[in-house]
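The structure follows.
Excluded from the complex is one protein chain; the other protein chains are retained at their positions.
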Amino acid sequence: MHIMEGFLPVKHAVGWSIASAPFVAYGLRTVNKRIKENPEQRMLLGVATAFTFVLSALKMPSVTGSCSHPTGTGLGAVLFGPAAMAPIGGVVLLFQALLLAHGGLTTLGANIFSMAIVGPFTAFAVYRLARAARLPFGVGIFLAAALGDILTYVTTSVQLALAFPDPAGGFAASFVKFAGIFAVTQIPLAISEGLLTVIVFNALARF
Amino acid sequence: MLLERYAYTNRWRRVDPAAKGLFSLCGLTAVFMATGPAAAVPAVALVATTLVGTGMPLKSYLRVAAPALLFLATSALTLLVSLRPGGPSGIVLSLVPAELPHAALVCTRSLGGLAALLFLALTTPMNDIIALLRRLKTPEVLLDLMTLCYRMLFVLSEAMHDMHTAQAARLGHAGPRRTLRSLGILAANLTMQVWQRSLALHHGALARTSDGPLRFLEPEYPHSRASLATAALGGGGLIVLAVVTI
Amino acid sequence: MRQPTPEPILELRNVSFRYPDASPGLDDCSLPFRRGSRTVLLGPNGAGKTTLFLHCNGILRPCRGQVLFDGSPLDYDRTGLRELRSRVGLVFQNPDSQLFSASVREDVSFGPMNLGLARHEVRKRVERALEAVGMTGCADKPVHNLSYGQKKRVCIAGVLAMEPQVMLLDEPTAGLDLRMQGELLEVLARLHAGGMTIVMATHDLDLACAWADEACLLDNGRLMTRFDVDHFPQQTGLLEQHGLGVPQVALLHPLLIKRNVLPSGGPAPRSCAELARMLEE
Partner (left out) sequence: MRQPTPEPILELRNVSFRYPDASPGLDDCSLPFRRGSRTVLLGPNGAGKTTLFLHCNGILRPCRGQVLFDGSPLDYDRTGLRELRSRVGLVFQNPDSQLFSASVREDVSFGPMNLGLARHEVRKRVERALEAVGMTGCADKPVHNLSYGQKKRVCIAGVLAMEPQVMLLDEPTAGLDLRMQGELLEVLARLHAGGMTIVMATHDLDLACAWADEACLLDNGRLMTRFDVDHFPQQTGLLEQHGLGVPQVALLHPLLIKRNVLPSGGPAPRSCAELARMLEE
């Protein structure tokens, strides 16, 4: 779920954009460097952006029987690197706003922060930790994708709670409310995404 | 993608995207400047302008807006509910009527923002938006990613759709477990295609004497100045409406 | 040659379909496929041939009209669709969009595995299907190392392994060179001899004329005509009108009769090769 256009107050919208900017800038620098070393990377990252967009439109069954879309942050972070995912995810989020009315322009910064920064970096960190801990590859991939997915939505809940603290319980209570709606309902979907990502890597390993 | 279709067929398609972007931006400003339910005034004006400009029926407009409206409904409800510790279950949920004006403001602002976004999205094809971003000196790599993403997302989604259909024809989507497995295989195939297709594109670009960034001829728009002036006037109007009705 | 029996195994009755994005669908198509027949579906690109196939397999559901298999209307619930899709196999045009597994054997097993069959039964079917298309020797090869023609045959094996009664092939010869085309047609001839009903969508008139028993002409989602392939020469006007051209043999044979090189009457030759044989006699 992306935060819709106009939902965040100006200060928050601007704040999250400023928070995202260095990550996107760093991502762009990495991407530029990769292209300079290997010109084919320009096309690769372009197609990867389209791939990320298309993947997020995939209708995935959840363990609870409902349907949802994968965030693709885990898959993307491992395949293309977490730094590249910030500009890639940024473009995908802009396209989702303009082509699907999903998300928004003023909330782009906030959505980039949760989907294209926290998600991929969490997934990548979990993946590396799992490798370092010598966990089986499949377990590492599962944890990376599932936790990347969950943390994305936890971040969204934090963003909403900061913008709309509960009149009685303040930030904490508000966080519990939003997390209850966005992050907790996401747990079965995160498990699905984790499983899906494992299947993807298993299939890729066989090619 | 319904939005796309209107972006290409609407009456204002040939209008300079800078003008449409400016109007949209003014709309957003107006919506954010309104401190009360007054935000509804520019919102309604934006919706009306969009419907007139694109000539799309209200029903399609609502369909396009549906996912955002769903988000708004759940989130706005959350604002009206308060949580505090206590009671037998540890937490008490209660409705807070005092929050109603605040929630109403957020709703009108969001609806207005959505209307401004939809104005741009429904009147301006993505290529024009990318061309506009180029004029605004967006980093070149980002523009390349956008151009390639926009072209290839149709190619990849067609490939995905074909694979999905082929899997269904061989019963790959009978039951959730099989579906998840089939989708995993599908995504893996699509992943492979990312590399194959990007190499093919790389060759294609080389054959057309490319030596790096993708360069294209900027599109030209007739009466660019006049439309910019009109947009500024209309957009200014929106802002005035928002400020006056406070 | 097996004589096709009259009752249709698969039938479309007044089927209309519209895509949500207003691209042309189907418009009141009524079309029976006879058991054991070889039918070609002719029509230019975008005529609705693929859409029609997707209806036969239950992937698309008609907006109006109905599709019947073995005389009863399709049942679109899960078990009904499973039943139908195991009986009516569909081979798509592009092999790359229907081969998803790493190895040939694994890919062919996709359908039977989804049917929930026992392992040994799956194994048996996979071997049988690979043999039917002459790909046993490549069973353990990775799919991406196969030639285009071999990929097409693996696609057919993947459908065969579900042991369907009807096989629908969408432009099976597109992109194949003549040798591969010949190999593919041999596979189809064997299947037909084994009793399979085969429907092929194509815009290659020469192939259609040489291969089929029956032909249907589709354009703009409408069924324009349906005829016995022996009557191909009489249909040339209509075919040309829909931009399909004329089978070359149908162009030359009448002229040779007119010039008294060949006798009139008797069955018309189905291909230039056959015409050449007649001339050699």
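So that you can tell them apart, the chains are marked A, B and C in the order they are listed, and the count of residues begins at 1 in each.
Just so it is clear, a contact is a pair of C-beta atoms (placed from the backbone, for glycine too) under 8 Å apart; a residue touches a chain by one contact, two chains touch by 3 or more.
All figures in this text were calculated on a predicted structure; none of them were measured in a lab.
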- line: Within the entire complex, the undisplayed chain is in contact with B, C
Query: Which of B:Ser210, B:Ser224 or B:Thr245 sits in contact with the chain that's absent?
result: B:Ser210
- request: Looking beyond the chains shown, say which of C:Cys56, C:Leu81, C:Leu176 or C:Ala268 touches the absent one.
  value: C:Leu176
- prompt: Touching the left-out chain: which of C:Gly149, C:Pro164 or C:Gly221?
  reply: C:Gly149
Message: Which parts of subunit C face the unshown chain closely enough to count as touching?
response: 44-46, 147-149, 174-180, 203, 205-206, 243-245, 248, 251-252, 255-256, 259, 261, 272-273, 275-276, 279-280
Message: By the contact criterion defined above, which parts of subunit B meet the unshown chain? Give residue numbers in ascending order.
response: 4, 8, 125-127, 147-148, 150-151, 154-155, 197, 200-201, 203-211, 214-217, 219
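To be clear about the criterion, only the chains that are shown with their structure count from here on.
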Task: Could you find the chain whose CA centre sits the greatest distance from that of subunit A?
output: C
- prompt: Two chains share more C-beta contact pairs than any other pair here; which two are they?
  reply: A-B
Query: Rounded to the nearest whole Å, what is the centre-to-centre distance of subunit A and subunit C, using the mean of the C-alpha atoms as each centre?
result: 44
Message: Where in subunit A do residues touch at least two different other chains?
response: 203, 207
Query: Of all the residues in subunit C, which ones touch at least 2 other chains?
result: 100-101
